[in-house]
Structures are given as structure tokens and as C-alpha cells.
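For this depiction, one protein chain was excluded, whereas all remaining protein chains were kept in their positions.
For subunit A:
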Amino acid sequence: MRLAKQRTALKTLRTLLLLPILVAGVVSVQAQSPTYGVGRTPTEGEIRLWDIAIGPKGEELPVGSGTVDMGSELYLSKGCAGCHGTIGSGGMAPRLIKRDAGPNADPWDYGRVLPIRSPYATTVWDFINRAMPLGAEGTLTADEVYSLTAYLFFLNDVVEDGTELNEKTLPQIQMPNRTNWEQVPDWFPGQPRLEGYPY
């Protein structure tokens, strides 16, 4: 009740605040030009090299592919099993395989397990790519990351055995929590953190 009201209020506020921005957007057809002219324009190559945050649409994914089979081998050869356990659990590092929550389980009952809880497959690819393996971050090739991602999804029944993932198919994976989470509400300066909450 309280929240429904809060959302309506925020939506109205958002529309009001965005109005001038929308108008400005329509009026200014020309690109904005810099005021100070400090710094330089990056090359395409420089941008591609650093552009590693993968959004839900997967636009930043590099060309490549990998399979569940390759992933299961890499999981051992790259040392993942050493910290995450041989089947994705039992190690000192975070669990990678869902907990048994019975048939027709609510996906939130699988535990805080990235490759099943994440609403987007891209987050899983992104994190393996940027942050694994521990101590050798950034050494995996794109194909290896596709393979490891496919293997973790296979372990969690998100994809079937034999699946091959690439930059086109990965963002299309329907994770069980794809819409089963709460968006952070719009933020505006000077607003209480939650309308109707005095604290």
C-alpha cells in the first residue's frame, strides 16, 4: 500500500523532472561541444580494450563461443575447483551450484548463487571475465569465459548439456529471476530514501 503510493508519486515526480530534459533533447539536434577542451579523444581500440562491463543486452560481449564440455574441463584445468569445490560447492569460495529446494522451487530458495540467482546471464560472464581466476584475473580468453559460463549454467539446469554459447545467444538466456527482482527506484536529490518511511 505504502509502496504503491510511493511509486506513483515517484513516477509523477520523474515525469515532471524529465520534462525539461526531454524538451532540451528535442531542441538540441547538434552534438554538444566541449567547454574546456581538456583531454583527448580515445581511439576505438582503447575503448574496446576497457569496455568490459557487460550490460543486460550484451552489446559489449566479444565475438567468441564456448561449450559446456569445454567448460567442465576448464573448471578443473584453470583451478576453479580448488576454491569452489569440484562440483561447484564445498570450497572456501562462494558456492556456484544451486541448493536443492525441491520441485517447483522458488528460484530465490536456491541460495545466493550467482549463476542461478542473477537476473542476467551477462553478469555471470562479466564477473568470470573480470575477476577470475583469483590471482590470474584477466587471463581467460573470451572463448574460455563462454565455456565456463555455459558449464555453470549447465550445473544449475539453466542450459542443457551440449549447449554452445556465443555473443549472440548468451544475452538471450532466460534466467529464472529475469524479472523476479525489484528494480532500485528512481533517485532524486533531496528525497527521503523511502517515501512514507520516517527514518
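As a working rule, contacts are C-beta pairs under 8 Å (C-beta built on N, C-alpha and C of every residue); 3 or more make two chains touch, one makes a residue touch a chain; residues count from 1.
Here, contacts and distances are computed from a predicted model.
Enquirer: Which protein name, taken from UniProt, belongs to the chain you can't see among "ABC transporter permease", "histidine kinase", "Sulfite dehydrogenase" or "NitT/TauT family transport system substrate-binding protein"?
Expert: Checked against "ABC transporter permease", "histidine kinase", "Sulfite dehydrogenase" or "NitT/TauT family transport system substrate-binding protein": the hidden chain maps to "Sulfite dehydrogenase".
Enquirer: Which residue, A:126, A:143 or A:167, contacts the hidden chain when the whole complex is considered?
Expert: A:126
Enquirer: Identify the residue among A:45, A:102 or A:190 that touches the chain left out of the display.
Expert: Considering the complete complex, A:190 is the one touching the chain left out.
Enquirer: Given the full complex, what residues of subunit A touch the hidden partner chain?
Expert: 3, 6, 21-22, 24-25, 31-36, 38-42, 46-47, 50-57, 108, 114, 117-120, 122-123, 126-127, 130-131, 135, 137-138, 180-194, 197-199
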